[in-house]
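Input: a single structure, listed below in structure tokens.
Of the protein chains in this complex, all but one are displayed in their positions.
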Amino acid sequence: MAIDAYIILSAVLFSMGVLGVLLKRNAILVFMSVELMLNASNLALVAFARQWGGLEGHLFVFFVITVAAAEVAVGLALIVAIFRTKQSINIDELHQMEG
Amino acid sequence: MTNVLNEWAFIGVFFLLAPLLPSLPIAIAALISPRKPNAIKQATYECGLETVGDTWVQFKVQYYVFGLIFLVFDVEMVFLFPWALAYQQLDFFAFAAGLLFIFLLTDALFYAWGKNALEWS
Partner (left out) sequence: MDIPTLEQLNLSAAFPAISLALGTCLLLLVDLFLPKNRKYLTAWLALGGLAVSFIFNLFAYNSSTTALEGMFIADQFTGFSNIAVIVATAISILLSIDYLKRHQMERGEYYILLLFSATGAMFMAAANDLVVIFVALELLSIPLYIMAAFRPNDARSEESGMKYFILGAFSSAFLVYGAALIYGASGTTNLTEIFSSVEGILATQSASSLYLLAGTALLVVGLGFKVAVVPFHMWTPDVYEGAPTPVTAYMSVVAKLGGFASFLRVMIIALPALALPESTIAVWQTTLWLIAAATLILGNFVAIAQTNVKRMLAYSSIAHAGYILMAVAAAGTAGLGDSAAQAALIYLLAYTFTNLGAFAVAMVLEKTDGSNVTLDDFIGLSRRQPLLAFLMAFFMLSLIGIPTTSGFIGKWLVFQVTLEAGLIPLAIIGVLTSVVSAYYYVRIIVNMYLRENEAAVGDEGEALPGASQYVNWAIYASFAGTLILGLLPVLATNLVNTVNLATMFPR
């Protein structure tokens, strides 16, 4: 089965995620971009798993999904904490430390 | 490659047609309907109240803690589905491994409970 199309799509999604992290200033949008990168990886893993016919790729996807959920839970909690202190989640305003 | 594209061609046609259906009546209405604007018609809501104050309402952070706990437990279920599906073929050890995972989840649930994260105060 030709999986090239899926790999190309996942590469495009991954690049969009990278650009999003680098260009977006709102912390939530940055998170969403990171999720896009992880899901691009998931797409590639599932496509490769289909190609090889093994279960390792699917297994990896399960772990990526759950770990991403744990990561997002921590990240959102951090955002709430920062919003309470600073009333803003713009990551450009995170510059208490310079040097 | 071409096979895959053929399968997706219908979706492509669908994406082209789908916007037409709602936009056609709107365009026709815009072309043939008479225009007599007045203050009431121009209001945001023809009936109902104007909003007062900031529309960025902050809601209780309680929702948040529940949301986060739900998120994590919900997603962990993905490991239990394969276990449940293969249940009939499992020997005792594989069964115990699943139980260990459930024990870890319960451990976390007890922690959340003990920290009063499950109380709506």
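Per-chain numbering from 1; labels A and B assigned in written order.
Assume a residue touches a chain if its C-beta (ideal position, glycine included) is under 8 Å from a C-beta of that chain, and two chains touch if they have at least 3 such contacts.
Keep in mind the model is a prediction, meaning the values are calculated, not measured.
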* Interface partners of the hidden chain - shown chains only, full complex considered -> A, B
* Which residue of B:Leu24, B:Ala94 or B:Leu118 touches the chain not shown here -> B:Ala94
* Structure fact -> Residue list for chain B contacting the dropped chain reads 89-91, 93-94, 104, 107-108, 110-111, 114-115
* To do: Touching the hidden chain in the full complex, which residues of chain A are there? Just list them.
  => 7, 10, 14, 17, 21, 27, 30-31, 34, 37-38, 40-41, 44-45, 47-49, 51-52, 54-57, 59-60, 63-64, 67, 70-71, 74-75, 78-79, 81-82, 84-86, 91, 94, 96-97, 99
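Methods note: only the chains that are shown with their structure count from here on.
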* Asked: With chain centres defined as C-alpha means, what is the inter-centre distance between chain A and chain B in Å?
  -> 17
* Asked: Which positions of chain B touch chain A when the two form their complex?
  -> 1, 3-5, 61, 64, 68, 71-72, 74-76, 78-79
* Spell out the residues on chain A that touch chain B in their complex, using ranges where they run on. => 2, 4-5, 62, 65-66, 69-70, 72-73, 76-77, 80
